[in-house]
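The complex appears here minus one protein chain, its other protein chains still in place.
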Amino acid sequence: MALRAPFRRRSLSHRLLMLLAEVAVPTVAIVLWWVLSANSTSLYFPPLSTIMTSFRNIWLFSHFGSDVVPSLENLAAGFAIATTAGIVLGMALGLLPSLADAVAPTVEFMRAVPGVALLPAALLLLGIGPEMKISLIAYGTVWPILLNTIDGVRGVDPVVVDVASSYRIRRQDRFLRIILPAASPQIVAGMRSALSIGITVIIFSEMIGSTNGIGFQILSAQHSFAVADMWAGIVLLGILGYLLNLAFRGLESYLLRWHRGMRQLTRS
Amino acid sequence: MSTSHPVTATATRRPQRRAPSSGVRNAYRVAATLLALAMWQVAVVSGLVSDAAVAAPTDIAREAGPLLASHPFGTALLDTISSWSEGLIVSLLIAIPIGLALGSSDLAYRMSRFTIDFLRTIPPVALIPLALLLYGATPKMAFVLIVFGSMWPVLLQAMYGVHQLDPAVRDVARAYRLRRLDRIRFLILPSAAPFVATGIRLAATISLLLAIGAELLGGAPGIGASITLQEQNGDIPKMWVYVVVSAALGVILNLALISLERRVLTWHSAHRSVVAA
Partner (left out) sequence: MTKADVLTNSLIQAKAQPSHPILEISDLTKSYRVGHELRPVLGGISLQVNRGEFVCIVGPSGAGKSTLLRCIAGLLEPSSGSVLLDRQPIHEPPPKLAVVFQDYSRSLMPWLSVAKNVILPLRSRGYSKREQIKRADESLAAVGLTEASSQYPWQLSGGMQQRVAIARALAYEPEALLMDEPFASVDAQTRADLEDLILSVRAAFGMTVLLVTHDIDESVYLADRVVVMAGSPTGVREEITVDLPSPRDQVRTKLLPRFSELRAHVLTLIREDRVNRAM
């Protein structure tokens, strides 16, 4: 076995030390923020303690149901639509390379339209309700999923294709039990990109003409110069975004545990 | 492009199809694009999609001619491009050195990873209200937003690019007692380069999106602001000209970056899709 960094021989105390190092910076950063802003008289950078008070008042839990939940619901709905459409179309296009090539310019162009740029049109077309937000989220998030699915399907190992062919595996098994799992690492990577896009879209879609949502709250706090409230919203988004990513990573490790197992073995 | 197949048949699909020539492929592409445009046209003209929100391609084309030659357009375009480029360059100047430095120390990498991961997930659009408070609807607002929003992917990519250096390669450097400067020049930078390149591509794309976002939502001057303006004027076709332009900017940017990357990193073109976990 080649000489490698001895990361197998970590003792418990070493690992605890590493964990400590990882939380050290954020902890120190938060403490510094607290201390340095404690006596702040700046209009735009209120003391952290004030921000945390606003946070508690607004988001725990009075506005949780009225703003966080709808935002998350719309995000989930748009994301679900994009995932379904992206995977289905992606599989079809992945299996029909000439078709995929023919629509490539159109897809590339549509993908390049910034979601923000479509916001005014979406408002005119669909109004200010959840349909507008869900549509915009679906539009923004479908592209990474679609393109990654196409790549994933195209990249299915030719040996696997031969096995499916020579064992005459029936069509539904070919799609659901061979092609889809084989492409799933790529698809999930696409979904991860889509998630961060989706978070962006839900926020800005609530910033014009909306009546609820996290983005709406942040903006209206700014309009009424409730600066601490605005900061509280930003903090919430940071936490929410982190939690969503964590949840997604959990889902990913469940769906792709076979993939992780494989890679761990080839690495060692 | 050769249409040969490997003589040692590994996995060839049957029946064996000859790859279509590029002329045929382009014909299909044009046909598909025209079909898409036709569908769009029909959707608007038939009333399926309201023309108070979406303009038909023919109307967009008609307005595009005079609009693109006009002064306001030129100004808006210049505004967007300058915000984008200034913000991007500053963001890279900050993020790449810091990222490389953080990645080179295992301890620093671990310590900063959590914080950077956290800060990265804050959608920059959420900071538009704050930026508006601080700077108003000015180019500076867009600039600050772009710098803050686009530096994270580059930072992470640079960190990861250095961090992932194969320990076996590091051992080689030590065994041959390479000087620090040589090690950086010949080992670390080249191996981190594809990751940094991906980071730059991500940052460039994000910068453009943030520029337009800052303009549309925040009112900084540029293409995004023009979209809002035309919408307020009720001139939907003109609004869509700007929407199309924003997409075109993205496409051009992407193509330019890919060809640049390909030229600089020809020996690493397989790594173009490397992204930090």
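As written, the chains take the letters A and B, and residue 1 is the first residue of each chain.
Rule of thumb we're sticking to: a contact is a pair of C-beta atoms (placed from the backbone, for glycine too) under 8 Å apart; a residue touches a chain by one contact, two chains touch by 3 or more.
Not measured: the values here are computed from a predicted model.
Although one chain is not drawn, the whole complex shows that of A:52, A:80 or A:178 it is A:178 that touches it. Against the chain not displayed here, chain A makes contact via residues 157, 159-160, 162-163, 165-170, 173, 177-178, 181-182, 184, 258-259, 261-262, 265.
Here is the rule we use: only the chains that are shown with their structure count from here on.
Chain A and chain B have Cα centroids separated by 17 Å. Contacts from chain B toward chain A in the complex involve residues 10-11, 13, 20, 25, 28-29, 31-33, 36, 49-50, 52-54, 107, 110-115, 117-119, 121-130, 132-134, 167-168, 171, 208-209, 212-213, 216-217, 223-224, 227-228, 231, 236, 239-240, 242-243, 246-251, 254, 275.
Residues 2-5, 18, 21-26, 29, 43-44, 98, 101-106, 108-110, 112-122, 124-125, 158-159, 161-162, 189, 196, 199-200, 203-204, 207-208, 215, 218-219, 221-222, 227, 230-231, 233-234, 237-238, 241-242, 244-245 of chain A touch chain B in their complex.
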